[in-house]
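Okay, structure first, notes after.
For this depiction, one protein chain was excluded, whereas all remaining protein chains were kept in their positions.
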Amino acid sequence: MRGAEPRRMERYSLLGLVRHARHYHENWQRAWRNPEPKKSYDTVIVGGGGHGLATAYYLAKVHGVTDVAVVEKGWLGGGNTGRNTTIVRSNYLRDESSHLYEYSLKLWEGLSQELNFNVMFSPRGVLNLGHTLQEMRDIERRVGANRLNGIEAQVLDPGEINKLVPLMNCAPDSRYPVLGASWQARGGIARHDAVAWGYARSADAHGVDLLQNTEVTGIRCRNGVATGVDTSRGFIAARKVACVAAGNSGVLAAMAGLRLPIESRPLQALVSEPIKPCLDTVVMSNAVHCYISQADKGDLVIGAGTDSYNGYGQRGSFSIIEHTLQAVCELFPAFSRVRMNRHWGGIVDICPDACPIIGETPVRGLYFNCGWGTGGFKATPGSGYVFADTLAHGRPHPLAAPFSLDRFATGALVDEHGAAGVAH
Amino acid sequence: MFRIHCPHCQEVRSEEEFSYAGEAHIPRPADPSSLSDAEWGEYLHTRTNPRGPHREMWVHTAGCRRYFNVLRDTVSYEILAVYRVGEMPPERGEA
Amino acid sequence: MGGEVRRLAAGGRIDRDQALDFVFNGRALRGFAGDTLASALLANGVDVVGRSFKYGRPRGIVGHGPEEPNAIVEVGTGASRVPNLRATQVELYNGLEARSAGSSVFQRAAGAFGRLLPAGFYYKTFMSSPRAWMAWERVLRHAAGFGNAPDAADPDTYDRMNRHCDVLVIGGGPAGLSAALEAAGWGARVLLADEQSEFGGSLLAETRALGGESAAAWLAGVLAELDASGNVELLPRSMVSGYYDHNFLTIVERRSDHLGPVSAAATRERLHRVRAEQVVLATGAIERPLVFANNDLPGVMLASSVSTYVNRYAVAPGNKLLLFTTNDHGYRTALDWHRIGREVVAIVDVREDPAGAWVESAKASGIDVIGAHAIIEAVGHSRVSGAAIAPLQGNTLVGAPRRLACDLIACSGGWNPTLHLGSQTGVKPRWSESAIAFLPGDLGVGTLCAGAVAGTPALRGCLEQGALAGATAASRAGFGSGRTTRAAPEVDEPPEMPARSLFLVPHPKPVSRAPKQFVDFQLDVTAADIELAAREGYESVEHVKRYTALGFGTDQGKLGNVNGVAILAEALGKDMAEVGTTMYRPSYTPTTFGAIAGRDVGGFFDPERHTPMHGWHTAEGAEWEDVGRWKRPWYYPRPGETMQQAVNRECLAARDGLAIMDASTLGKIDIQGADAAEFLDRIYTTGFRKLGIGRCRYGLMLHEDGTIFDDGVTARLGEDRYLMHTTTGNAEVVFAWLERWHQTEWPELSVYFTSVTDHWATAALVGPKSRTVLAKVCTDIDLTGGAFPFMAVREGHVAGVPARVFRISFSGELSFEVNVPAQHGRAVWDALIDAGAEFDITPYGTETMHVLRAEKGFIIVGQDTDGSTTPADMGMDWAVRRNKPFGFLGDRSLDLSDHLREDRPQLVGLASYDAKTVLPEGGQLVDDPERQPPAPIAGHVTSSYYSARLSRPIALGMVKRGAGRMGETVYCPLADGRVVKASIVDSVFYDPKGERQNV
Partner (left out) sequence: MSEPPGVVCRECPDRVFANVRGDSGDLRLRRAVAQVAGLDLPREPGTWNRADRSRAYWLGPDEWLLVVEGDDGLALEERLRDALDGPFSVADVTGAQVQLELSGPDAGKVLQKSSPYDFHPRKFPPGRCAQTVFSKTTALVAAREDGAFDVVFRRSYADYLMRWLADAAAEYGYRLE
């Protein structure tokens, strides 16, 4: 299960920058190779986004499985990894999900050091606002559950919220006044591209082949066992095929003759022009339908909702943008004169219970890690970790076990609509 | 921002007036009790979710409140056909 | 520097009779009506308008429109402040106050350490420990960002207008005007939008004649004709920001910014939401700058911008012009410069042997044309003082550089069609080697391109193509034959010599060591950065964009993208088409949040629904609870009362005397038809077939997955008529649910639904005295228990108004729910209040309603249940009839293995041990309070109140295996570390036999 010879990965540091500056930055090592595909691999990972690259990295690093190819139809991190609003948190309601997301958050906390690539994880705190009495009950319940699950969390009142976010409209006479919020101080944001690149660089250094511009056109199975993938660069045989291609999971499943409990929908986001720092935390609101943070560059990064219909167009309805900005102006009346620079869409795979599917399918050797809906970015490290473990051992990692495909037959759904919220 | 021809109002109307109502042609099993858990779960949750022509239901929420079927390309968002509940889509685009 | 040192004595479209005073970076300056802030700054000799983002380098004005990357200013102060405006797009008004976007000490310092900050440097450092980044981030954040957000609520208003047209023409230049004329001539509804304050586009700076008259005269004639046409709407100052599916476009109209701060009554901006049958893109093209060393020095400008400032604004932004061009078009700038009597140092033309009419004209004017040369480096400190030029063969320097003195370098690297809108629809631009440009891809039958956006270089060609596009669009929309009806005006246009491409001017030093060659001015992306990205493996154009920030600025790379793509292609050894461009996204130029939000903020953010008795509640001082969109009274505090005191009082009134609640918000659906009973049987877990006329029954509705969806009481009003009550929040969802199943699955059932939620006003008269009081105002219904039993409905009159009275109860008390048509709601309510006065009738709100129902163990769907709760979990098997012939929705799911699991959470009552502490709603329950996290969760509190009637707290909760754990103890850990001990008890706390409601 050995892949390409591991190579020494150049160590990034301030000192290195100084050294390279002396040579006008002409001698930097490539972040990753651009290899030709081999005829076969132990494991082929379909999808070179954050989750797929993390899976490859942990397979190689933790389990020593380096005979791995990541097959990406476009460029690394080009799907939802590069399109999301980068919120990281773990304050989910159900035990199953909070364990998984908390595991992920712990990995985030040391990820830059682990990868020697600054993913700019910025634990600046996440506020989930409550605007109705029922939302406050739900917040109380979720925060209590978080604490029992070892996830530090608090309920804040409007006064405390206003101190953290002075520009927020906390007036009691607004249409949906802010009644309180849950606060997870360890939550925050990260730099999305860096996550993909950091994992890619380290996976490559461990010998994983990253095959960009390589589109999977078919999944071959014999006697109910997966044997490899057809690609735009020819057939690649594999003992295990692992699909981690958010937004295209249904299409890949169909290649293996499977259908999934998933619908793919456009999810939109937008950024403002860069402005000076004025928002130091992440603010999320389900009722008013807004989530917002300020990137290091100064842009307000704003998540909009999903469209109600299926779509692979990476663009959505303008109404969604309108509603989102109404919510932003309602919560932050001072932002009304700030201007939107860009809006865009990703494609999210949505499961009926707003939770992912991780594990083997009825086709042996064919694994899926999908259905992360609107919140997959935060799970990137954890998802890769448990999926790699699942692949390496051919049985679900304990944290992944509740998210197997058979829950849709047994009814054991992990309902996270409340905590997953509008989109996050 | 779709423009959808409502087969009942017989007018092209803007997306804001409509709601998406999921994949079309998933009839409710005649005798649910005869299905296994897996079969019932498939009816409840499994969807075709194609990239390309998709047979789906919409309802004219702000207009005549009628449900109807749409054949829509999920990549180009082109609406290939609109037809009433109980009818089948025209041949083209049937996957 | 005094006054407008660079204003020409004559010419331009400015109004010299209207001088305007303004302030820039604290300096008092003067311009004229018709100026932009940029033209006025140039007129005043302001060279440096800002500092660059990363290196803090001085920057001047480069362009004259939305492409401007440097002149980013903040206009206004306080709540009216607008950050990040481009000076080239700010119309001057008297009293305007503008500042350069902030640059910090950090940025100025960064200039010195520039070598340490290559593209992506931040990915490689600041990570010595997990905390290191947080510390660095604080510093870096303050260096980032341009302007400041306003610090208070926006005083201005915004608005939205939906529009429909047959032909939307985008761009009011020569092509767009011609298109609008033709389309309108055929009778189509035409909308013409242009981003500038005046229509005309390039014609506003055109010096040639059109059809024998001046460009200005031709323009005035066309505009008068369009204005007179009844079916054209002209939208100036209107930027088409987004192009969405099915020809939906958004246009942002600036209505008051050019007037200065005006009264709040004026709408600042209006968003037009346009649905167009056909769209004509006549968006023109933006000149491509040339990339050479130190090309960011103030005084390096686009050639077309220099011409525009000269011809349109009568401003000469310098004295000694050096023109650097790859094409004939640029020659015009030199000729314009010559015409105003200023010195043209030379024309540096990269082409081998420049020849042809334009070259001849230049030479005839005495201008030195230096062929096969390039400017390799600009020289100067805070402004250009000269340039180094060198002979060029292909892309190689073939001789020693020499210096030319100049104070203005005008660059023309060719043209980039403004194809952003077409690209927004998802259609990729295609590279054209002959046009040396990306052109719009195949946009489909709803869109036409005309003029420079389609790569058409000549004015006459633009006019002709525009007219044809207008006629074609009209015809596709059903108007006319598609033929043009008039000839385009003649323009004197000599043939041009082919242009050549040059995207990166070589330098004697390699790119990595040469002085900075800027590709993206706004974000300080250099050619070396792009090469570095490619070298490090960031090879996709999207990787390069993200790694270097190329095109990420507020100009979305309008100037830099194509050069950047070319430099990347060269570095990778690929061709342009293979590398391609990144996707352009809406908005074409940045759009004010407020304009998109429109008037739907503040009082219009979301509608409030009011019951007919709303005014009464307001007058009584009710506190409100939001339930869906409804405003419901929460409780009615009397002066000096706390919420708890008010609720206690209201509860006791309902239990012991007389209380009244407005229940109008409950969903009500009128169901009629021979198969109504059958339909209800399929929808509800409960059976309705045998319900007698005039009787009511509780119904539980499930999703197909077996979880609880809604509940409520349904009454049988006649043989084939029922009235269904839904919860307040679910009224519309349930109504759609019924229609869905009827229309899509069971059309054979003869049944119709009508929502009557708004039709009925409902007053719930509750308490032992309710019968007595109702009898005072209702004489035609026998209210006695025998004649009008519990769970029955009667029709009669209340206070003289036709009414339906239900004997149903959500409080467990004797109760009559009086329903009257809503137009009589307030009058009947008043009558009931009057009638109850002798028993101190007490209005109560939702909080008391919750306490009363919790005392009875009645659930609230959505509070006591969540998305995973089944009837069995709630101990409600009594409401589920499993043996119906057809079954019911969700029936099958009740047998799923997970739903039969024994350790599922089940509804229980909870009583705190100390009989004092009210458990927190949402509070989690554990079996072992000593256990450290992660600790297993036993359940949670769903409802919890102080019961005034029972003089102790009561609570409902969901506890795993709870039904079998009566009497056992659970613990609720609180946030402050305390733990509340509670015992599991029956969920009915009061009147378990239901004797009080049944009298």
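The letters A, B and C name the chains in turn, as written, and every chain counts its residues from 1.
Please note the rule applied: a residue touches a chain if its C-beta (ideal position, glycine included) is under 8 Å from a C-beta of that chain, and two chains touch if they have at least 3 such contacts.
If you're wondering where the values come from, they're calculated on a predicted model, not measured in any experiment.
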| item | value |
| --- | --- |
| Which displayed chains the hidden chain touches across the whole complex | B, C |
| From C:R189, C:R237, C:R288 or C:R312, residue that would touch the chain that is not displayed | C:R189 |
| Hidden-chain contact residue, picked from the options C:R81, C:R254 or C:R273 | C:R273 |
| Selected residue (touches chain absent from view) among C:G242, C:P289, C:P354 or C:G825 | C:G825 |
| Contacting the left-out chain in the complete assembly, out of C:P494, C:P510, C:P607 or C:G964 | C:P607 |
| For subunit C, residues in touch with the removed chain | 159-164, 189, 265, 267, 273, 275, 599-600, 603-604, 606-612, 614, 630, 670, 672-674, 750, 752-761, 802, 820-825 |
| Contact set of subunit B toward the excluded chain (per top definition) | 8-11, 13-14, 16-17, 62-66 |
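Note that only the chains that are shown with their structure count from here on.
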| item | value |
| --- | --- |
| Interface with more contacting C-beta pairs, comparing A-B to B-C | A-B |
| Centroid spacing, where centroids are CA-atom means, of subunit A and subunit C in whole angstrom | 23 |
| Rounded Å distance between subunit B and subunit C, as computed from the means of their C-alpha atoms | 27 |
| Sites on subunit B at which at least two other chains make contact | 1-2, 19, 37, 40-41, 44, 76-77 |
| Overlap residues in subunit C, where contacts from two or more other chains coincide | 244-245, 248, 426, 705, 893, 896-897 |
| Contacting residues of subunit C [partner subunit A, same complex] | 79-84, 102, 115-116, 118, 121-130, 133-134, 137, 140-142, 144-154, 156, 158, 242, 244-245, 248, 250, 273, 424, 426, 510, 512-513, 528, 532, 535-540, 542-543, 546-547, 554, 556, 583, 585-587, 590-594, 596-598, 600-603, 605-606, 608, 625-627, 705-706, 862-863, 866-868, 893, 896-899, 920-924, 926, 933-937, 940, 942, 973, 975 |
| Residues of subunit A defined as touching subunit C within the complex | 12-14, 16-18, 20-21, 24-26, 28-34, 74-76, 78, 82, 95, 99, 109-110, 112-113, 116-118, 120-123, 131-134, 136-145, 147-150, 154-155, 167, 169, 174-176, 191, 193-194, 197-198, 212, 272-278, 294, 296-298, 313-315, 317-318, 321-322, 325-326, 328-330, 333-344, 352-353, 407, 409-413, 415, 417-418 |
| Complex contact set, residues of subunit B against subunit A | 1-2, 15-16, 19-20, 36-38, 40-42, 44-51, 54, 56, 72, 74-77 |
